[in-house]
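Beneath this line is the structure, given in structure tokens, with notes to follow.
The other protein chains are all here in position, but one chain of the complex has been omitted.
For subunit A:
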């Protein structure tokens, strides 16, 4: 029996992975070849998907990008023995794009069968939980604090401090909520974890439950991710069956229950307090802070709200220790960040690396430049609320503080590349339009400011009193930044102002001085 790996990741499926798997199953059976097709996660080298990996005596051998039509010639060439073919890639882990990553959180993604708990255990799974079960709650929180982990969802708040607050909040019931409403354009790392290694998230949430004394967890998953929902539910079922969820986890007397809840297409529900409102069955309106969710969260109880990647980073921290994790990174940005290269880029994919690499290295050395072959003009980092960076800023190291220093954010690590055909006034207008569409409507600067923002940008572009309107746009951005309740209204000015400052010629204004 030869094991062949074909991804079940959404992106691989969107390129035809299902058809490749079917073709291989059919043709192998008609040739009486004994093949076991494992549907793994994706290695994250998306220009090579559909990737087919074969377990051979020389190790895992990859072929890609494979289409269903290629299967016959691959089998004829000796696919199952790892023989040569025009699509032959060799060991995927030896390709520079993969080899030069620091895969801590994504260590198993693409390697294992995502919903097979034995496979998870065989690849160091649940070692973090095993350690956590032997520790006192305060010691678990200490490991997380020592690791220097900051929330990977975008706000970069120290995870250990958040956990400590919940730990010390007295209550009869506490909750762990996973924010799986990854709605930023250019981001897909949460999706890849949930589809490619759901157990690591489940394990992270279980450890969080032990750390603060919470017995119930919810994964609030965006409805746009149907495949992730399937994988999560399959893994949760297996975890319950094997005593890793539910009552008396692994004989420890500890309890943790976990459930997936679907969102319904509202970007604002990625904001933690809106998310909690939505989980409670209401419109996703932002809450005033304080009180913090750590004190008054879901159903009024102390709640940890963490992003998928933050929680998925916990098992390795508890397995290898906070210090181990902290040794990656620079300054106050510790550990690794799974970066996502998207948009107009030749080699799009997921790249997990310690903080500190520059954007330029990533864009050109690994990303291979633009997909269109034209010059890269603007790069938006950190989702729709992140600033647009220009060529002169590409040497900024990927580090929270270095980005803050240039009025930019790393956010969730999404990188969207635009070539020189982009019109930046259009992108600025879109940023305001997106805020119109997705504002929860609770606060005035965001609700009304965004609508007025679209109008003011239109007037500038149409040349109507453009100097006066430019002043007005800046003033409006100022009001939104300082007067909004949450990041939606507060950060929409980031893409708008960066477009205006770096690319004024697209607005019909005088070009920026070099």
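Simple rule for what comes next: contacts are C-beta pairs under 8 Å (C-beta built on N, C-alpha and C of every residue); 3 or more make two chains touch, one makes a residue touch a chain; residues count from 1.
FYI, contacts and distances are computed from a predicted model.
For the chain that does not appear here, its UniProt entry gives the protein name "NADH-quinone oxidoreductase subunit E", which is one of "NADH-quinone oxidoreductase subunit E", "Protein glxC", "Dehydrogenase E1 component" or "Sugar ABC transporter permease".
The missing chain, though absent from the display, is touched by one residue of A:78, A:265 or A:291; that residue is A:265. Checked against the full complex, the candidates A:371, A:472 or A:509 give a single residue touching the omitted chain, namely A:371.
Here the missing chain is touched by one residue of A:284, A:302 or A:490, and it is A:284. The missing chain, though absent from the display, is touched by one residue of A:14, A:29, A:84 or A:407; that residue is A:14. Subunit A residues in contact with the hidden partner, per the touch definition given at the top, are 10-11, 13-15, 46, 182-188, 190-191, 223-227, 261-267, 278-284, 299, 340-344, 348-350, 371, 380, 384, 414, 416-419, 422, 427, 430, 434, 437-438, 440.
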